[in-house]
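Moving on, here comes chain A:
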Amino acid sequence: MTALLDVRHLAVSLPGAGGQVLPVIHDATLQVSRGEIVGIAGESGSGKSMTAQALLGLLPERAQVSGSAVLDGNTELVGRSGRAWRTVRGTRIAMVFQDATAALHPMLTVGRQLTEHMREHLGLDRRAAEARALDLLDRVRIPGGRGALRSYPHQLSGGMRQRVAIASALACEPELLIADEPTTALDVTVQAGILELFDELRRESGLSVLFITHDLGVLAALTVRAYVFYAGRVMESGPTGELLLRPRHPYTAALLHARPHADDSWTLPEDGVTRPDEAAERRTQPLVTIPGSAVSPAAAPPGCPFAPRCAYAEAACTGELPPVTEVRPGHAVACRVLPDLTEVPA
Partner candidate 1 sequence: ACTAGGGGGGASGGDEGDGGAGENGAASGGTLTVSTSFVINSLDPGQVYEATGALAVHAMYETLVTFSGSDVSTPEPLLAESWEANADSTEFTFNLRDDAVFADGSPVEAEDVVFSINRLNNLSGSPSVTVEGLSASSPEEGVVVVSSDEPNPSVPTILAMPAAGVLNAEIAAENGATDSEDAASEDSATPFLDQTSAGSGPYVLGSFDPASEVVLEANPEYWGEAPGFDRIVIKNVDAQNQKLAIERSPGAEIALDLSGRLLDGLDSSLQTSGAQDTFYFVTLHQDPEVSEVTSNPDFIKALRASMDYEGIAALFGQDALPAAGMVPPAFPGALPDSETKSQDLDAARDHLDASGLEDPSVSLMYPAITYRGVDLGTIATKVQNDAAEAGITIELDPQPIAAFLDAQSAGRVAFRFSPQSLNYPVASSLVNNFAPGQPSAMRSGWSAELASPEMIAAGEAVQEALDPEAQDTAMQEWQRLLDEESPFITLAYNSGVVVATPDLAGVEYSPAGWQVDLRSVRRS
Partner candidate 2 sequence: MSALTVDDAAVEYSSRGRGTVRAVDGVSLEVARGQIVGLVGESGCGKSSLARAVAGLEPVASGQVLIDGRPVSPLGWRRRTGQDVRLQMVFQNPYASLNPRRTVGSQVADGLPEGRSSAVRHAEVSRLLDLVGMPADAAARYPHQFSGGQRQRIAIARALAPEPEVLIADEPVTALDASSQAQIVNLLVSLVAELSVGVLFISHDLALVREIADITAVMYLGRIVEMGPTQQVWGAPRHPYTRALIDALPRITEAPRLPVPLRGEVPDAAHVPTGCRFRPRCPVAMDVCTEQPPIITLGPAMAECWLAESARDDDRPSDKH
């Protein structure tokens, strides 16, 4: 069975100041199957959003895209004209943005924003569209019915706004939903609700989602497979659990170690009292850091972009691109060294 979305060797570059060309994605290959939530993780500037926008033709004008991205085995997304995109956007691929406040038009009612594309694509009249919008609101658990349709985005809370945005993306029953950090702007308590919603939608409607996040915890909770980006390249990909619990790429591992440990649960000592020195001790070097700071795709060094920061880097790493190795079925790593990472570095 072919993947719903099959992206191969996607490369994107943007026009920079003074006429030079800035690469933002070097070579991305990824797949999303039907009914699957697939994640993309990576630090800021690694090209996550650019990938999403390339898949919907929303890149800045004069951006250059190469490679291929095939939807459902029959629709090539790279190189589409403006008019041709209209048969894809909204109806076959929809998108949820990071900041729902910014992604909803502040001066249009929720109802309007939910129905305008339904009427465009599905040819519904106002009544039918509204009825459908009410359905959608119900599906994303927004209370208030018709009242909610008449309200403006600023009258809703952040979580509700994100639900509206999701409802709007679902309106024309797209085959694929791209969600670009839909929970970054939300509190954890609200984030949990949104994650639950995505999971529910996948279970109930078989929705396929490309879910972008920088939070590995979210990745673990929601996705089945994931891709880790760094400087516009895919560093490691595989089933999420395996990727996060047994990473093979030093970058993935470093990201995991730099993360606060929320995962193991603490239990109280028997007597119910903790001693201050215990905490202090724990803190001496709580997080493992990655030296240096993230590079942007345009400024990435030749060879493995992570090499300058990598504890395991060898001379060859800086020279040429690392080969992609499939360490286990479905688990691919772009690393020349493939060190043993089971031991946490000091």
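Selection rule, in plain terms: all candidates are chains of the complex that A comes from, given by their letters.
Brief remarks follow.
Please note the rule applied: a residue touches a chain if its C-beta (ideal position, glycine included) is under 8 Å from a C-beta of that chain, and two chains touch if they have at least 3 such contacts; residues count from 1.
Every value quoted in this text rests on a predicted model; they were computed, and no experiment measured them.
Note on chain A: across 1 or 2, the candidate touching it in the complex is 2; the others do not touch it there. Within the complex, the chain A residues that touch candidate 2 are 43-44, 157-159, 187-193, 195-196, 199, 214-218, 220-222, 240-241, 244-245, 254-256, 258-263, 266-268, 271-274, 276, 278-280, 283-290, 292-294.
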